[in-house]
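Shown here: the complex without one of its protein chains, the others still in place.
The block that comes next holds subunit A.
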Amino acid sequence: MTDSKYFTTTKKGEIFELKAELNSDKKEKKKEAVKKVIASMTVGKDVSALFPDVVNCMQTDNLELKKLVYLYLMNYAKSQPDMAIMAVNTFVKDCEDPNPLIRALAVRTMGCIRVDKITEYLCEPLRKCLKDEDPYVRKTAAVCVAKLHDINAQLVEDQGFLDTLKDLISDSNPMVVANAVAALSEIAESHPSSNLLDLNPQSINKLLTALNECTEWGQIFILDCLANYMPKDDREAQSICERVTPRLSHANSAVVLSAVKVLMKFMEMLSKDLDYYGTLLKKLAPPLVTLLSAEPELQYVALRNINLIVQKRPEILKHEMKVFFVKYNDPIYVKLEKLDIMIRLASQANIAQVLAELKEYATEVDVDFVRKAVRAIGRCAIKVEQSAERCVSTLLDLIQTKVNYVVQEAIVVIKDIFRKYPNKYESVIATLCENLDSLDEPEARAAMIWIVGEYAERIDNADELLESFLEGFHDESTQVQLQLLTAIVKLFLKKPTETQELVQQVLSLATQDSDNPDLRDRGYIYWRLLSTDPVAAKEVVLAEKPLISEETDLIEPTLLDELICYIGTLASVYHKPPSAFVEGSRGIVHKSLPPRTGSSESAESPDAAPSGAPPSEQPAVIPTQGDLLGDLLNLDLGPPVSGPPVATSSVQMGAVDLLGGGLDSLMGGTGFTAPSAVMPANLGPPPSGGLGDLFDLAGGVGTLSGSHVAPKTVWLPAMKAKGLEISGTFSRQVGAISMDLLLTNKALQVMSDFAIQFNRNSFGLAPAAPLQIHAPLAPNQTVEISLPLNTVGSVMKMDPLNNLQVAVKNNIDVFYFSTLYPLHILFVEDGKMERQMFLATWKDIPNENEAQFQIKDCPLSADAVSSKLQGSNIFTVAKRNVEGQDMLYQSLKLTNGIWVLAELRIQPGSPSFTLSLKCRAPEVSHYVYQAYETILKN
């Protein structure tokens, strides 16, 4: 006899029949009927019509029947709220039952009935159950608070349940503690700002004690909670690590990974010279390796996390290469991850083994995997210089197999190898050329064309080869077209005599027959470059390229640090911070690794910062200029650069634009081409003018270092602040705003515990990090500090608009001052408007919004003005000469997205300019004018 009998009644009167049975006098029949109802419910049939009849069966001593009815209630109460009220009385009564199992069951079920009306009746019984003598009831009640919060958060706060829940963290029973932590963590997730899990050394101690005694699931909750704690010094960090380490030997992989998270995070605080640091590193390797012998889906999650760990601390797994070797029957998602980690761990010591493996993989059946394996060989060559030769010969072997996709991948990676080691392996070009005909993927074709163009002087029939591609020019993808254009121009510059016809052909194809703006723009640039100054053309096109960086797909360091704090979570699987994908991320707090502290210094802990200042840090690190240039040039062929991390992309784009003015179009970026840098001939001024523009803009590259910074002025005199003198200024460096402060202690006592907070202001300026002054400030000592700012704070319109009220706290008192910030720190890097857009917008803004200003005593030429302003992110969109006057049309964008358009009239010989500003928010105009004046006069 099995439960399948419950499914057999599919006659048309099924509901009717059940109804009759539910109302039967016979207990047994009733129970059978409830079972049938539940069975229908589990498979998704709608049996809600039976609600009153089922609820009637609730008043029973039979525990099974009660449970079944409860199951039913939980499922359908929502759709029958009025009926559900009928059940309340029974619940309240059951909460008083002498049997704790019944009490717990009642409180558990009540919480699952997601009906507002019922929740009111729930509060009293819940309060009692939270204080119940039986821990089983208490732990059930703790979870019930989380359920209730989900239904009606306000009610939970009003009733003070959150405080009761906090008290349960100190409960004597470890299971209760674990559930309280779990409930609080869940509630905290929807209230990121609330200090629900306000941990202090005492509560940490409680948690660590409970950690040893609670269930595996409880351990996960507690460990995840511990990971959010910020120990006050390295000693505390070490003692927590010591007590967490035993969890690494747990059979539950989630416990292990959560423990790894805590250790990875707190390790950051330990000094590397410490013996314990080394011990800890050694202890981390075995559990990670063990995770890889688990089921494939666990392996997958583990591998994604190991990928992060290997990037952060490669030393942990450097000897464990072999466990990442791929078994042929691993699922594909495991194979790809293993491969990725193999490359990260590749070093001179193990490269021979790795290469042998990779070569083996390249003969497997799965196409995706084979491709990635071939790419991996290329990456090894770039990463480990000593292996490059072997890698190249391996790749040649693979090309000999003539398997189409293997050949294409191999060519793509060989191109990268050429970029890394120029003039070393060109002997293989002949072999590559043999395979020209078999290439049908754009990336491979583009790579091959790049090689031919780059080494045109060594390939006898380079012109023939390129010509053969030219035949089907219009059928090629943009990537290939762009590449072909560049390659032929290179060829022409190297062998001008034979290839004149070819270059003309490609230029006309690109400029006249193509409707792709990128291609046209690039064609025009080359055309003009070649016709005006072939020598300059040679310098530009055949310029020496920077070497490509070793590892192109590393996660950006700040993001990596943030992700380390999220080990074991979905964020770590996707390698994105939760804010980038979690539904309704209501201002998720960015986590950051704790700073390394000195052993005895009582370092400033971020907790000391005023609660209003978000302890978050926007990941806003900009790659160094060299990298950026490298990337730009790289874009040519789209090497395996993973897309810029989501959080920073806008900033990076901005920076690229800044640089981009002249360079990117020349070097060809399929990704970024400044659309207005070059105007097609029929639209813009005569060609020479266009070219002039181009180089003008390129001139702006020199002023990249950041916008104008005013000298520091005293903001807070010492006499007003009990001896603390603060002077400062604002600056903007490649997208990051900061407040540069000079703090001087003019009192006779030591100052410490500094913190800073801003009042709400017009543009939402707020400190992006707490004020980091590590050592106390001795009398007559001065400390210089740069406080990073962001513009995500709360907004309130101030008068004057750029007024900023600041509060600074130290161990003596709190001090207030206000200062005016120059508006140009808010001009963003991507404030360049496209020409057409500019025209349209200018017309679109009503004339009454226009404001005119005079800038006097500024003896600069139009070009100097333009480049000076560009340094502060005011971009010249176009330049015109009207009746001897130079007109500059400029655009800028504020951090809050407001565009300001400007027309600057410059009379040669006269030191006065006329500035007309148009903006949808005219109140900013005056401040923009001030910014202009400041920038131009300094």
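General remarks:
The rule we apply is simple: a contact is a pair of C-beta atoms (placed from the backbone, for glycine too) under 8 Å apart; a residue touches a chain by one contact, two chains touch by 3 or more; residues count from 1.
Quick note on the criterion: contacts and distances are computed from a predicted model.
Between the listed names "AP-3 complex subunit mu-2", "Sorting nexin", "Tubulin--tyrosine ligase-like protein 9" or "Glucosamine-6-phosphate isomerase", the UniProt record for the complex's undisplayed chain reads "AP-3 complex subunit mu-2". Among A:111, A:231, A:728 or A:831, only A:111 touches the chain left out of the display. Among A:106, A:403 or A:502, only A:403 touches the chain left out of the display.
Of A:18, A:204 or A:220, it is A:220 that touches the chain left out of the display.
Touching the chain that is not shown, out of A:252, A:478, A:819 or A:930: A:252 (per the contact rule at the top). Residue-wise, the contact with the chain that is not shown comes from A:39, picked out of A:39, A:153, A:230 or A:860. Contact with the chain that does not appear here is found for just one residue of A:173, A:478 or A:803, A:173. By the touch rule set out above, subunit A reaches the unshown chain at residues 1-4, 6-7, 27-28, 31, 35, 38-39, 42-44, 62-65, 67-68, 71, 75, 78, 99-101, 108, 111-112, 114, 134-136, 140, 143-144, 146-147, 150, 173, 175, 179, 182-183, 186, 189, 213, 215-217, 220, 224, 246, 249-254, 256-258, 286-287, 289-290, 293, 295-298, 300-302, 319-320, 322-323, 325, 327-329, 331-333, 353, 356-357, 360, 363-365, 401, 403, 568-571, 573-574, 578, 581-583.
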